[in-house]
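For this view, one protein chain was removed and the others were kept in their places.
To keep things simple, chains are lettered A, B and C as they appear, and every chain counts its residues starting from 1.
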Amino acid sequence: MGEFLEMGGYAAFVWPAYGLSFGLLALLAWLSLKGLKDTQKMFDRLSADAEIDERKSDK
Amino acid sequence: MFQGKDLICIRGERLVFTGLGFSVSPGGALVLIGPNGSGKSSLLRMMAGLLKPAAGKMEWNGENALDDFDEHASNLHYVGHHDAVKPVLSVLENVRFWAGVRGAEIDDKNILTALDAFDSKHLADIPGRFLSAGQKRRVNLARIIAAPAPLWLLDEPTTALDRASISLLDKAIKRHREGGGIVVLSTHADIDIEAATILDISDYSLKKIKQGAA
Amino acid sequence: MKQFAFLVRRDLSLAFRQGMDSMMVVVFFVIAVVLFPLGVGPEPSTLARISSGVIWVAALLSAMLSLERLFQTDYEDGSLELLALSSLPLEVTVLAKVTAHWITTGLPLIVAAPVLAVLMQMESEGFLILIVALLLGTPSLSLIGAVGAALILGSRRGGVLLSLLVLPLYIPVLIFGVSAVDGAIGGYEFKAQLLILGGFFIGSLALTPWAGAAGLRQALE
Partner (left out) sequence: MADLHRFANPTRFLKLAGLIQPWALAVFLISATVGLYMAFFTAPADYQQGESARIMYVHVPASWMSMFCYTVMAVASAVSLIWKHPLADVSARATAPIGAAFTFLALATGSLWGKPMWGTWWVWDARLTSVLVLLFLHIGYMALQGAFDDRVRAAKASAILALVGFVNVPIIKFSVDWWNTLHQPASVVKMSGSSIHPSMLWPLLIMAIAFKAYYVWVLLVRMRQELVANKVRILRLKQVHGG
């Protein structure tokens, strides 16, 4: 196991390369999901406001 | 004959007007009215071909005007919010350029006559940077006389003009119509155009249409 | 054709009367090159080694700087709309404006280049090829830059944005321009590079007016 982690002496390059890659991909995925959720929330709030306005104007 | 049918205009992501139609025959005039943001400028730009309608038809003498941009452009003059007067060129050079780029006669006599129609002959040698807003507008209007075209599209042409200049514009429009020309202009109702069709653009906004349906 | 010449003449006379604008581009070019001896030291062999690269990079930057104004003033004062509505196709209008722009900024750069080559201790074998390469390369720079200049009309942060869009596209011209000069100095092949530069020029002459006009149309909408 230790030998595997050492990567023949290249551990300092191989593991960061993989860590960075999958870390960045995870970050981008998380940001995209969060963006979708935030925008959806904003839309729900705005459309609720709009409905209230419309009901007011109907009266 | 200049006609539009079922025109829809979308600016940014806003529906400005929809289902708008118009028709002007030779010698006719169309006056666009409506509050700010109702799309007067957009409609004029659309008529000029600068702005593509999201849907609808536009015809010039029975032929599709949206087909060939350059062909349609050669039939019209457009006066927008900016006067396109270059500060380092003299008035004469400015007008000569705009006449020449349309392939019109560019001898000085023709251009001076055009300037004279807006009482700007005396400005001929003055560089554009010395002109006031009203003088610039007059130079811009002289440009459309220097190179004749049957369709005039004037977006608030009276802005910055004093009363005397407005009556000059009045006369120019009258002459143009007598020669079979068509004028479409937007205005805040400070110009008196005889026998003009009035088009209130706010009638074609989504809100009005909804109200009408309800 | 008559109207094309008409438009070029008008842009030229505008540029001449505003005098300083195109002068400033040349002055920028000179200053940018002069900074290098001050930065890397005055040693003749070092300077000679980097001379062609420095002159080309400075030419790229000056061309790019001057392009920001290519359509900007016409866009702001309403002239661009009227040019679009003139009987000239917009593609030809773009070409005319680029021609005038190259005459007022590209040519002065080429005139100044040999002087800078002397300052940079370039070997004299390279002079002629430097001029030929600039003659073939700078029109491509103006043409490609015109597309960028059309795209940024009406945007925020125009100038910086333009460099971001245009400089990566200038890389091929830079590579072959420098390589031609270095080839001539080192006694290697340089004709192929010049031919490729000429090819770039013809290619961009055929394609960029088209893209530039599309850029202007969307800016005017």
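Here is the rule we use: contacts are C-beta pairs under 8 Å (C-beta built on N, C-alpha and C of every residue); 3 or more make two chains touch, one makes a residue touch a chain.
Predicted, not measured: the structure shown is a model, and the values here were computed from it.
Asker: Considering the whole complex rather than only what is displayed, give the residues of subunit A touching the chain that is not shown.
Answerer: 4, 7-10, 13-14, 16-18, 20-22, 24-25, 28-29, 32-33, 35-36, 39-40, 42-43, 46-47, 50
Asker: Which subunit B residues would touch the chain omitted from the figure, given the whole complex?
Answerer: 8, 10, 12-15, 18, 37, 54-55, 205-207
Asker: Footprint of the hidden chain on subunit C, which residues?
Answerer: Touch set of subunit C with respect to the missing chain: 147-148, 151-152, 154-157, 161, 164-165, 167-169, 171-172, 175-176, 179, 200, 207, 211, 214-215, 218-219, 221.
Criterion: only the chains that are shown with their structure count from here on.
Asker: Between subunit A and subunit C, what's the gap in Å when you average each chain's C-alpha atoms?
Answerer: About 42 Å separates the centre of subunit A from that of subunit C.
Asker: Report the inter-chain centroid distance for subunit A and subunit B in whole angstrom, where each centroid is the mean of the CA atoms.
Answerer: Going by mean C-alpha positions, subunit A sits 51 Å from subunit B.
Asker: If you average the Cα atoms of subunit B and of subunit C to get two centres, how far apart are those centres in Å?
Answerer: 37
Asker: What parts of subunit C, by residue number, touch at least two of the other chains?
Answerer: Not one residue in subunit C touches at least two other chains.
Asker: Which residues of subunit C touch subunit B once you look at their complex with the stated criterion?
Answerer: Residues 2-3, 6-7, 10, 13-14, 17-18, 76-79, 81-89, 220-221.
Asker: What residues on subunit B touch subunit C, complex-wise?
Answerer: Subunit B residues touching subunit C: 48-52, 70, 73-74, 76-78, 80-86, 88-89, 93, 97-98, 100-103.
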